[in-house]
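Only a single protein chain was left out; the remaining protein chains are all shown in position.
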Amino acid sequence: MLKIKNIHAAYGNIKAVKGIDIDVPSGKIVALLGSNGAGKTTTLKAISGLMPLEKGAIELDEVPIHSMAPEKIAGLGIVQSPEGRQIFTSLTVEENLKVGAFTEKSREAVDMRMKSIFGYFPRLEERRKQIAGTLSGGEQQMLAIGRALMANPKVLLLDEPSLGLAPLIVKDIFQIVKRLNDEGVTILIVEQNALQTLKIADYAYVMETGKIILEGAGKDLLQDEKVIEAYLGGNR
Amino acid sequence: MMNSVLKVENLSISFGGLKAVDDLSFEIGDKMIYGLIGPNGAGKTTVFNCITKFYTPNSGKVTFKTNTGEQINLLEHSVHQIINYGLARTFQNVELINDLSIIDNLLIGAHSQYKTSALQQAFLTPRARREEKEHRGRAMDILNQLGLADKANEIAGSQPYGVLKNVELARTLMSRPKLIIIDEPAAGLNETETEALAEMIKKIRDYYHCAVLMVEHDMGLVMSTCERICAINFGKKLAEGTPDEIKQNKEVQEAYLGKDDDDAEN
Amino acid sequence: FTGCGSQETPAASSGSSSSSSAGETSAEAPAEETAQGVTDDKILIGNSAATSGAFAPIGLPFIHGIESYLAYVNEGGGVDGRQIEFLHYDDEFDPALTSQYLEKLIYEDEVFAIVGHFGSPCIAATLPDLEDSGIPAVYFAGGVADLYSTDDPDRNIYPVQPIYPYEGKIMAAYAVSYFDAKTVGIIYTNNEAGLNTYEGIKEQLAEYPDIQVVAEESVSPGLTDATAQVLKVKEANPDVLVIPSLSAELAPVIKTMEQQGLTDVPIVTTYSNVSSVFVDSNYNEAPNTMDNLYGLGWVDLEGNPAVWDEFTKYMTELGYEDELNAYSATGWIAGNFFSEGVRRVAESGEVLTWENYMNALEDAPISNPFGGSIDFSDGMRTGTQQMVLSRVDVNSPSKWTAVSGFNGVDDLK
Amino acid sequence: MSILNKKQIQYIIFGVIAVLLPILTQAKGSTITLLASIGITAIATLGFNVLLGFSGQISLGHGAFMGLGAYISAYFVSQMELPFFLSLALAAIIPFLVGFILGLIALRLEGHYLAIATLGFAVVIEEIFAELSEFTGGWSGTKTTYPIIFGHKFDKLSVYILIIIILVILMILTYNFMKSATGRALVAMKKSEHAAQAMGVSLFKYKLLAFSISTMYAGIAGSLYIHFFRFAEPKLWGITLSLDLLAAAVIGGLGTIGGAVVGVAFLKVLPTVLQMLPVFGDFDGLAFVLTGVAIVVFVMFYPRGLINIPNDLYHKFFKRKRAENEEVKA
Partner (left out) sequence: MDLFLQNIVGGLQSASMYGLAALGLVLIYKTTGVINFAQGELGMFNAFVAAWLYANNVPLVIAVLLTLIIAGIVGFLIEWGVMRHAVKIDPLGKMIMTMGFVMIAQGLAPMFFGNNPLYFPKLLQGDPINIGGVSILPNTILIIAITLGIMAALFYVLQKSKWGLAIRVTAENIQTAKLMGVPTKYVSIAVWTLGTALGALAATMVAPLTTVSVTMMADIHLKSFISAVLGGFATFYGPVVGAFIIGILNNLIGFYISSKWATAILYVFILIVLIFKPTGIFGKKHIKKV
């Protein structure tokens, strides 16, 4: 479904992504793992069109999207919950969610989705009128994820969704991801919590300093303790 | 009565109708690593903000033992004075000055230590030079300690998140604190990095002789570093005790940790 | 610090490029050389004036008026066989720039005279420099009080336009004598021009024992609404209202007057507003008030149709037919005053030096092509002192008709 | 080589060139006037840069402080017959104090709110300048002479040299100041008030400091203005001047010392040069329009300021080589 072909991207002189290929098949969960500064976020930005490519191509269903404007890409159903939450701090919780569904024309659909998101995160419903900037860190994270879900994405890009969430909610998040996937949403997830992620991922890529150094089915990687210790910073 | 560096008594604050912190009391001993945990929105960051006077609580008392051994009520002082008494903090969302170098960011942390006036600094008097040199040296020492020395002259904005978190930690040390309070230091770090962080926190405590108050959701880190933990929910204290006591606490499990069953990794 | 010494002593009587011409014009007296900026076939003059930004609508027509007059002179063979060349810099109404360009004109371009120095603050800022340099400066487009002097025969400053305080006096004199007023109201703009004229008005009114000033209101530059001021005046109900404001402030004031029904009091305003453009652009919005609008004039554009035709012809020839207004007419006058001095020098067969030129200016009163005359003799540097009173008249081509002759303050007593 | 890399030395070299160049090339008086005008405005812009570039606050009232300095200086020299340097000092100190008091009131405000508050102050001050005619000459303006220093009567060139000397001194002091702990505190405050506060920076104190310092620079610039141009009137110190300072600071390069000079030079030289050009100069008003276009274009392509042009060029030309070298090493 989503194909990333040999992309390069840089911030000025700093080459953040140096030629990577990623394949996100329809209906699967693909994980992108790797240590700090590996270039994961940059890759997601590139997919969403926020980061111009120096080289390479990104295709959705064989159609190149890498030269499209970010809002067009979002319109195609590729939606991101970005790193650092990036919620609209001066808007209320409810308004933030509504922006998430900007491309949706039908009001009923928006209301329905909002209801289901309140189902996932009851805290957000309690705080629907609160100015988002005053939410606690974790609450903001829930809002960022909720906002992405409001778009009813075909492909959901999650950048460290569990960041700042309490252990109980982290568990919830992975369950939600699994459930969305069951409902047919294709998911590309970036996480530090490698073990949890590999448990739900169909396939995973590991990045280091801008390159893919390892890939494989989630289960296979999970079994390979050496890999986990060496590249994923996990140990049992 | 233990020898405490910070004593929070009956702290309360509400926003509109919401009681974010509700009659909370706890106490941190000298050179202790203390954990504050609780579900999202429990009020942890708010507690930090009250202690450092970013918020003014509705009621309560925060007693701090300063560098000179004096006992003061922090609530009677204003934000920028807090650090002078030996209490430094980090932020949940990293707050560094992105277009300055890392060492300059550290020097901002030493701001309260400068004794020369703006005029002396403008005229580069010997005293001002000496002072600048001394603090610069100290900043390099700290960066060395934390393994960041090679990045000293990098611009903060171009560094990955993990590095920035450490720089923020380093910055607190510039003020020769008695207590540093850190908000979610491990967020965004992977397990190896988190372990390194745990070591670093312990090292900071031992090397710089300061107590640490930490909010963190990574239970691995909390349980392995903290000597005592306070768990809160809805602004109220649920339980306080050693890591083991907290782990076993039914209420804490229910509200925060989740049941142990599927937590094979722990 | 010696680097600038040479610049500080201008060649008052020696022009670098003009030695040969001296030999020609007065072979008997080779000691006397023409002044700077003068050659056999050319006289270079110049000025600095704002021709961009907010003052362009005044500066540009003014400059174009000068150019038209010089085109007229030059087409007729110039003065004494010399074409007059005109150099102009845009100082954007910034005195610092004026100062810079003035130096350039005097010491680098080495013009013979400064003609039509423009804008009150710019004039005020550079007047000392002008006086120091000794260069003849003819015509000032601005009425700063410093231009006025009656006792300095050596002064190289020759103002032509009315000077604010003096115009204020004439305004007051007309207000009292022509309208037979007992009570007077004043609305003035709170800026240099307005305040200086206002002071002249007050000074003159103080000379009449039984005249009462019943309202003194001030408007700020750029206003759009003068309700407070107009209502105050309306309450005071004066016999005549004096408004020494330029068009930008006069327009909103009379329109507010129309709105507030204060339409029957006669208004006396400054000469700057006495133009067809002012009537054209405002009459429809305040017909009743403007029927009672009087303005001073120091020229009578229609009084001398031959001059008007000439003026129109050259303006049109240069492509400025849209700018046949008071500002361009003053440019024409500036050109005329300057040339008159040169003509006189030529007629008397003298060498064109600063000294001779200035003596020629002071020799006899110089008449304004559009009426009136100015006397520079005996140190009189007063600008125009006789003015006519006109009234708005939408049926006349210039939209104003004169209702009095040229009068000075003393004539009106 | 390394000594040339020291900014302070660079500023002194700049000053020496600024003084020597017109003397050696026997530049004309109008060039000196232009250069002096640049120098004077650069001093005020330098101060403005401390405020905006380093501490992030906008003022639209700094023109008024320049006026204050000018009138004070003229008054003390001409009316009270105080020595020039004493008047200059007063023209620095009094605006500093007035800035301090205004700052006490206005610094609760941020962004445009502060801009308007300072603008309001400027309007009120202008009104007062116009009214206090004993002190300022009212709308007709006030005049003074070239300064007399230790019995030596200055002329145009020597005042110009004085202006450059003061400018260079202030550049060096500003540089030192900005690199010091206080300077860092200002930058920290601009970027993150929270972080700055937590590090012990009193927002109030440092905002006030930046504000008063910048008004002091404006006062000095005003004093030099009136002793160079020898005339001042109330309209000079209005919003146009304040906006010019703002524009110069941004165009030159916010938060840089050299940028203040470069920005002012750009704004002052451009119209003059455009007017001297053949076609542009002949078309009335075209130079003005083109100055506007140039501002748009330069800000667009050099948003970080013209001061960075040499640096960028350097990188363009030498960058490739360096990259190649590194490749070889690797």
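The letters A, B, C and D name the chains in turn, as written, and every chain counts its residues from 1.
Following the convention adopted for this analysis, a residue touches a chain if its C-beta (ideal position, glycine included) is under 8 Å from a C-beta of that chain, and two chains touch if they have at least 3 such contacts.
What you are looking at is a predicted structure, and each value in this text was computed from that prediction instead of being measured.
**Q** Which candidate, A:P25, A:P64, A:G119 or A:G133, sits in contact with the chain we can't see?
**A** A:G133
**Q** Which of A:A10, A:A57 or A:V99 sits in contact with the chain that's absent?
**A** Reading the full complex, the residue touching the unseen chain is A:V99.
**Q** Which of D:A27, D:A89, D:L203 or D:I239 touches the chain that is not shown?
**A** D:I239
**Q** Out of C:N325, C:T353, C:N368 or C:Q386, which residue would touch the omitted chain in the full complex?
**A** Answer from the full complex: C:N325 touches the omitted chain.
**Q** So that we can see where the missing chain sits, which residues of subunit D does it touch?
**A** Looking at subunit D, the ones touching the missing chain are residues 52, 58, 105-106, 108-110, 112-113, 115-117, 119-121, 123-124, 127-128, 194, 239, 243, 246-247, 250-251, 254, 285-286, 288-289, 291-296, 299-300, 303.
**Q** By the contact criterion defined above, which parts of subunit A meet the unshown chain? Give residue numbers in ascending order.
**A** So the residues of subunit A touching the unseen chain are 48-50, 69-71, 74-75, 79-80, 82, 86-91, 95, 98-100, 102-103, 131, 133-135, 147, 151.
**Q** So that we can see where the missing chain sits, which residues of subunit C does it touch?
**A** 52-54, 56-58, 60-61, 190, 217-225, 227-229, 231-232, 235, 247-248, 251-252, 255-256, 259-261, 277-278, 280-282, 284-285, 322-323, 325
Going forward, only the chains that are shown with their structure count from here on.
**Q** So which chains are sitting against subunit A and subunit C at once?
**A** Both subunit A and subunit C are touched by no common chain, going by the contact rule given at the top.
**Q** If every chain is reduced to the average of its C-alpha atoms, which one ends up farthest from subunit B?
**A** Checked the centroid distances; the maximum from subunit B is C.
**Q** Hey, how far is the Cα centre of subunit C from the one of subunit D, in Å?
**A** Computed value for the inter-centroid distance: 36 Å.
**Q** Subunit B to subunit D: how many Å between their CA centres?
**A** About 42 Å separates the centre of subunit B from that of subunit D.
**Q** Note the residues in subunit D that touch 2 or more other chains, in rising order.
**A** Counting only residues that touch two or more other chains, subunit D contributes none.
**Q** Based on which chains touch which, is the overall arrangement a line, ring, star, complete graph, or other?
**A** Shape of the chain contacts: a line, open at both ends.
**Q** Could you please write down every pair of chains that are in touch?
**A** A-B, B-D, C-D
**Q** In their shared complex, at which residues does subunit D touch subunit B?
**A** These residues of subunit D touch subunit B: 173-174, 176-177, 180-185, 187-188, 191-192, 194-203, 209.
**Q** Which part of subunit D faces subunit C closely enough to touch in the complex?
**A** Of all residues in subunit D, those touching subunit C are 22-23, 26, 28-30, 32-34, 37, 130, 138-141, 143, 155-158, 161, 225, 229-231, 233, 235-236, 271-272, 275, 284-285, 287-289.
**Q** List the residues on subunit B that touch subunit A in their complex, please.
**A** Spelled out, the residues of subunit B in touch with subunit A are 15, 38-42, 44-46, 92-93, 158-163, 183-184, 187-193, 217, 219, 255-258, 262, 265.
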